Structures are given as C-alpha cells and as structure tokens.
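Yeah, one chain of the complex is gone here, protein chain that is, but the others are all in their spots.
So, subunit A:
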Amino acid sequence: MKNNRPASEKMRIIHDTKRPMLSDYIETLFDDFIELHGDRYFADDHAIMAGIGWLNGTPVTVIGHRKGRTIEQNMDANFGMANPEGYRKALRLAHQAEKFRRPVINFVDTSGAYPGVGAEERGQGEAIARCLYEFIELKTPVISIVTGEGGSGGALALAVADRVLMLENAIYSVVSPRGCASILWKDPTREGEAADALRITAQDLYEFGMIEGIIPEGQSGSQLIRNVGRALRDTLAELAAEPDMDTMLQKRYEKFRKIGVFRQIKQEEIEGV
C-alpha cells in the first residue's frame, strides 16, 4: 500500500481524537455486544474492554485497549495503559472463547502497559508473559488489528495471533520514539528522528514480514470502520479454510519463529575460543 508519510507524521494522525476508537468499532461492527468485566483475581481494568457479540452471524470475543475522547473518559481508561488485571481479564476471556469455539478479535491501541507501582506489585511482567504463552497455543482463531498505537510489550500481549493487521497510519514499536530518543541520545526532543529510525509504520512491518496485511483508511472515519469490518470478514473466512486446529497452531508458531535477522560467523573464525 502506498502511504509514504513518515512515522513522525503518523504519530500525529493516530492521536487525533476524531479517529475511530474501540467503542466505535464495537458499536458499528458487532451486533448485540455484551461487555464482560473483571479478571476474577483483583479488579476490572477499564483500560481493557472485552466482551462477546456477533460478527456477521458468528459469535466472537472482542478484546481491546480502550481510550477516550474527553479527559474524564481517558482518566477512566487510564489512557489505554493496562494494568496486570487488564491482561488477566483478556486471558480469561480468551480461554472462554476457546471453550465456546469463538474466534478472538483483538484491537490494539496503547502507548504501553502502565508503568505504575501497583502494576509492578501485581506482576505486570508476568501478566504480559502469560499472554504470550497462552495466545500462542489458544485453540481458536485469533486476529489482532493495530488500529493506532502499538506500544511495546503492552501491545504485543494482545498481538500474538494467526493474523496481525494494521491500519495504514498505525504504528507498532518496541519503544516509544520519545523514550528511545531520551535513552539513546539523552534528548527527548529528537523524538521524530527516533520515530523514523525505528521503522515502526505498517508499511515497514509489512515489508519485514511481521504483519499479514494493511487496512486502507479511506476518506472518513465511517469508511475506515467499514474497511476494518471487511478485513475481519475476509480474514475469518481465510482462517475458516484451514484444515484443522493443529495446522493453524503450527502456522501461528512458525510465523513468530521465523522472525529475526542475524549473521552466522564461519566456524573456523571462532575456533580457539
């Protein structure tokens, strides 16, 4: 897809408050959606919204990062930055989807997992690790769509899937460009430069073979949502054509297994260690 906007410009586009967010996708694409709450251990994290509904006559489980338009909504959703209980809620509902043979559809839009005291006390690292460990073997189709900001481990926790798609202006990064600039160059104002150096656009990731598709955004919010709906339908149909669950899981494993670029040094060069 042709969209040569630099990452730094996309960062601005995805933060536009008029851009569709999780609640808009749910309202438009999923009929009779029922939100389900809580991780059953500690609390209900409002940064993750999850529930069940119909997608074109198929029951599906929807999980995603929630953001808001107003300051109040954003405070309530912790600006889309989940705590461990958010990831544990996601996992609980993913396992429920597996039990009832519902596909899981993840919407990823977060600047990252919440860096807070309580998050550390309740095992933020463990919660994310557990998502990676469980989603890879979840015996039901999983589709993840990065709709805006894919921020590091907090995004990856919901992006271990059979198909990972990104909207054309979405980004997905190992570190926030600002964080990268301040750690490496001790200068957070070089954020834009870092954004470009990190290769975080949907087009970059598609080129690297890390995502399976880019969804065009069109000219308006409603067109964007319709395109997401179409991508979901097409992708589910593709996954329905898989011969069996073992094949699907093996492909899911191999998709992540093949990622990495390294050199192999000739054996005689290393001998004599």
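Note that in this section a residue touches a chain if its C-beta (ideal position, glycine included) is under 8 Å from a C-beta of that chain, and two chains touch if they have at least 3 such contacts; residues count from 1.
One rule holds in what follows: contacts and distances are computed from a predicted model.
Chemist: Quick one: find the hidden chain's UniProt protein name among "Helix-turn-helix transcriptional regulator", "Succinate dehydrogenase cytochrome b556 subunit", "Acetyl-coenzyme A carboxylase carboxyl transferase subunit beta" or "ABC transporter ATP-binding protein".
Modeler: UniProt lists the chain left out of the view as "Acetyl-coenzyme A carboxylase carboxyl transferase subunit beta".
Chemist: Of the residues A:Ala77, A:Ile128 or A:Leu224, I need the one that contacts the missing chain.
Modeler: A:Ile128
Chemist: One chain is left out of this view; which of A:Lys18, A:Lys186 or A:Arg263 touches it in the full complex?
Modeler: Spelled out, the listed residue whose C-beta touches the missing chain is A:Arg263.
Chemist: Check the options A:Asn106, A:Ser152, A:Asn169 or A:Gln203 and report the residue that touches the missing chain.
Modeler: A:Ser152
Chemist: Using the document's definition of touch, tell me which of A:Thr147, A:Ser173 or A:Thr235 contacts the absent chain.
Modeler: A:Ser173
Chemist: Which positions on subunit A touch the chain that was left off?
Modeler: 113-117, 119-126, 128-130, 132-133, 136-137, 152-153, 156-157, 160, 172-175, 179-180, 183-184, 197-200, 204-205, 208, 210, 253, 256-257, 259-267, 269-273
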